[in-house]
Structures are given as structure tokens and as C-alpha cells.
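The complex is shown incomplete by one protein chain, all other protein chains being positioned as in the whole.
Chain IDs A and B follow the sequence of writing; residue 1 opens each chain.
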Amino acid sequence: MVSQSELVKEARENGMELLPLDKDTYELFFGPQHMATENFSIILKMDGHRVVKAIANPGFLHRGFEKLAEFRPWYTNIALLLRICVPEPDVPEAIYSMAVDELMGWEVPERAQWIRTVVLEMARVSSYLFWTMGLGFKLGVYTAGQWAAAYRERLMALFEELTGARVYHIYTIPGGVRRDIPSDKWLRQLKDTVEYIKDKLKDFDNVLFENYITHRRMEGIGVMDKKFALDEGVTGPNLRATGVAADVRKLDPYLFYPELDFEIPVLKEGDALARALVRRFELEQDLYILEQLLEMGPPSGAYKVQDPRLKALPRFKVPAGEAYAHVEATMGDFGAYVVSDGGSKPYRVQIRGPSIAHGIRVLEQLLVGARIADVPVILMSLGNCPPDIDR
Amino acid sequence: MIMGMKIKVAPEEEVKKRPSFIKPWMSLKYLFKKPVTIKIPYEPTQIAENYRGFHTLNWKTCIGCNMCGQICPARAIEMTWIEGEKRPHPKVDYGRCTFCQFCVDVCPTNALGFVSNYMLTTVWKDEELELFDWVPLPEEKVKKFTDYRHPLAKIEKLEDGKVRYVLRDGETVEFKILGYGLKPPKLQQKKEEKKA
Partner (left out) sequence: MAKEEVIVQKVLEKAPYAEGKVKRERRIEFKVPADRIREFLMIMKENNFESMMQITVVDWLKDGEFELVYQLWSYTYAVHAFVKTRIPRDLDKARMPTVKDIYPVAETYERDAHDFYGVYFEGNEKMEMPWILDDAEQGLFPHRKDFDWLGYTKRKYKILDRFDEDKDNYVI
């Protein structure tokens, strides 16, 4: 048995103050086991139930992906890098593939682009449902959370049919995608699913987004303004909730997005509620985009680049140079910077996850003055995903 | 804000929602509806036909080129020399495998394949863990098990490097493992003798 005084001594040696700091202030370790933080820890200095100071403490999910990617052949990295983003693993796949495509100078066939767009949009829908689940659980509206999880299951089944795996799809590869669309039946199933989820959106509104409790809990907490958001590198829905009309799909269009018609939601409040409502509207728009894509139908042609260099995959070489590709993920602007020295392995890969901006400095500043019960809500409204920070 | 570009922005009133006391109660109607979940284990789950599960290997067409070993991101594949076979065959370690199936994609003779069996579970027995480090068997031997479990019941280790794979329906496959690696084991021995 370790005595209390020894524990305190050890804590002191490691720079931790477990004792009350003074008469009113004490230190609270929020995470990494706390469900709301998703393996991410925040050290909170509390005065009563108000946060005085917050220090984000990442690193519990560090797996060294960027270093590991330097030891693996170009193709194989797909099976590695997608693990950076758990709710939507198609995003790291897509950005890495797009960057390699640019380095190779490949013109990806139209059919592959169409499939990539569909996969990205499906990933967005499933990620938003996942987020709705989290928000529901954190606000205590468990009904909405369980619905979202159940409806997401339909998309998982579709992904399983298309890619052969449920969560980590390993599907988008440089030069196209790995498999063709299984059948017309799959397209019909996707259409049914889109309609099904669209139907259920009204229920989510009733229970979660138009709920009086949600509004009371989220209104006016975690407020940020436009200048602060731009300075702190905030992207995605969080930026749109502060009144900036910005979306990578519109500003730096990729794949099929220039041909699609969709609206982006912009609110001026910049509080947790605005961020939630922006996400709610985007979910609806994503379903609308999927409908448009299905109406368009998959273009005919190959689903992969026809290149003789692809025959010897392990020794596949990429010309020297560097490329940056980014897409609009549900959490924000996800980017990949890939450097090649002409070898059979990447020289440097850096993945820019949106949470590295949202989860450290922004979170630390938004939490000041918040109540302890609002901490999970602010975290969830930022859409913080710790694996992006740790990589 | 954006120069020379028009971004379609949704009207604010469409994005905003009004709080309501009554609407949350509307969800009570679901009390009288069927659940959407599947009752495991009383109901079976449906796995997609092309689900990436365990490997199969056609021993006749495998040329032992080690392409699968080179592409494997987790280094799960090791070439195994088997008595009576001219070329080595891959041995897959499911303790490492990430089920990305890049090995199947690169196989030049399409000898490697996969089935949708995926269950990687044991019942508290150490020897069962050994099942998940095997030289994949031909497709017809693996495909007859449709309950998504691993086809092997046990691996018996006999004398002088012989192993016997016992399938769950009693069928057995026996072969002798000479060694591992890219080069034939006899050559390796000679080299060691020379060094000594």
C-alpha cells in the first residue's frame, strides 16, 4: 500500500498539484478516461463549479503515424493513415490519395471521382450522425443518441458492401478506388437509406435540436467571434458558426463538388448552439448532395487509373516534389502535405487535423468561466477529435 | 467576403431552430413501434459477400514471389518453405494482420484470396491462439464453413517439423515446414557452414 503522503509527494515531484491550490481553488483532471473527452485530458483549475483555467493535455493517442508512414510503400500508407480520423476514416484516405495523384500527375477517371465523392459524403453523414449521438449523450437526451447510432448502422452496412469493411474502409487509393460499385442494387439501397435518414431528421429536430433543454444548455456558452476564430485557425462548421462563409468544397473545389448544388449554413452567434445548428443543417445538405449524386448516376469508365507502373506495387515510385490536398471534413479543414524524394516511400507526410486548432488553444480559452457541466458540451460543440492532435 | 466568387449561403431562418416544450414528447410514438436493432445472438447478422476476412491460398498457383510480404503494412506475412513445394508459401499472422487485403490485390497469379469469415475469438485457451498464425488453405476448404469462424479446429505439431491442420469438420492437412524466409532453408544452412 502506498500512503497518501507518498502519493502527494510523487505528484509534487511530477509537477502535479493534487491538493487544493488555495482555500477556494482546486485542480480537476478531466479525462483521459472521461467519456466526453475521447482519450484526451484537460487539467481544469476550478473555483467552485466555474473553470478558472484550462490546460489541454494531449498525447494519449500518439501512435507516430507520420513517422511510420516514412517506412512504408506509398500504397500501403492508406491502411495506416486512415486511423487518424475515427468517425470518418475516408477523409485521410482521400486527402493522401489526392496529394499522391497530384504528384504523379494522374487524371483520375470520372467514375472513380464520382465514387470518391459518394464515399466522402456518406462518411460525412455517418460522422454527423456519430456526432449527434455524442451530443445527445452529453446533453442527457439519450433517445436521440441511440437513434443516431442505429441509423448510422445502415450506412455501415452500405460501406461494408462497397468496401469490404465497416469502420476502416481502406478503399480510396492513389489513382482511384479499390473496387467498383457492387451492383445497381447497392445504389438503390443507398437511395433508400438517404430517404430513410431524411425522414428521421424531423425526429432529431423534435427531440434534440428544437428541444427547450438543448437551447437552454447550449445558448451563450463557448462564444467566439470572427476575428478570434480566424486568428486561431478555426475551420469548418465552427468557423461558419461565427459568420464566415467558408467551405473548402466551395473555395477549393475538388472531385465532383463544382457540379453539385448545395448551400452552406452561416450563423453569427458563434456559441455552442450555433455550432450545433450549423452541423444539423449540413447533415441535411449532405443528404441532399447524395441525392443529387445518385440522380446523376455513376459515369461509365474505369474506376482506377490505368498505369503500367502500378504492376509492381511494392516498388511503385512517385516523382520528387510536394503536394497539399485538403477536403472539408465534418470537423473542419483536413489537409495532407506529402513530400516525395523520388523513392518508393514517402519522404514526409503531415496530416493537418482540424482539432489541433480547435482542441488546444481555442478550447483552453473557451472553457474559462464555463461551468463544469458545460465542459463536455463545449467539447462536443467544437467537434474535437483527439486522434488528429496526437497523430 | 470571398473575392469574385459567389457562395450559396443558406438563409439564416432555415438554419435556426425554435425551442419548444411540447415537441420532445412527440418521440413517445416510438414506444409503439418495432425496434430497429438486431437481437444478437438470437438473430443472425448479415455479412456482406465481399467482406474482407481470412485469407485463402491456392497452393498450386502460388509462385512464392513475396509480393504479398513486401506490400503488407503490418509485416504479417512470412514466407514458409514446405516439403514437396518448389516455391515458398505465405504464412499469415492474424495477430498482426490489419485485414487491408493489399496482399490479395498485388498477387500476380491471384493465388491469394479471401473469404468473409472474420471471427477472431478464442475461448480462454492459449493453444487456440496458434490457429491464427497459419498458411492459408485453398478456397474450397475454407469456404464450406459459413458461420464466419476460423476453419481450423486445432494445429497439431508432430515430430521433425511436421504440422497437421485439423479443420472443424474433421478433415486434415499434413505437411512439413522446412524453414522460413526468402531463401530455401538448405542454402541458408550451407552459408552458415561456410561462415563457420
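As a working rule, contacts are C-beta pairs under 8 Å (C-beta built on N, C-alpha and C of every residue); 3 or more make two chains touch, one makes a residue touch a chain.
The model shown is predicted, which means the values in this text are computed figures rather than measured ones.
From the options A:His49, A:Lys67, A:Arg216 or A:Lys311, the residue with contact to the chain not on display is A:Lys67.
Within the complete assembly, A:Leu251 is the residue of A:Leu187, A:Leu201 or A:Leu251 that touches the hidden chain. Touching the chain that is not shown, out of A:Pro58, A:Gly164 or A:Pro298: A:Pro58 (per the contact rule at the top). Shown as candidates are A:Val52, A:Ala150, A:Leu230 or A:Ile372; the residue that touches the absent chain is A:Leu230. Check A:Glu269, A:Asp333 or A:Asp374 against the missing chain and you find that the one touching it is A:Asp333. In the full complex, chain A contacts the hidden chain through residues 57-59, 62, 64, 66-68, 71-72, 102, 230-233, 235, 244, 246, 251-252, 324, 326, 333, 335, 337, 339, 347-348, 350, 352, 356-357, 360-361, 389-390.
The rule is simple: only the chains that are shown with their structure count from here on.
Per-chain CA centroids place chain A at a distance of 27 Å from chain B. Residues 72-73, 75-80, 141, 143, 150-151, 153, 157, 160-161, 164-165, 168, 170, 178-179, 182, 203, 205-207, 209-216, 244-247, 250-251, 261-268, 277-278, 280-281, 285, 313-315 of chain A touch chain B in their complex. Residues 1-2, 5, 7-10, 12, 14-21, 23-24, 26-27, 30, 36-37, 46-52, 67, 70-74, 98-102, 105-106 of chain B touch chain A in their complex.
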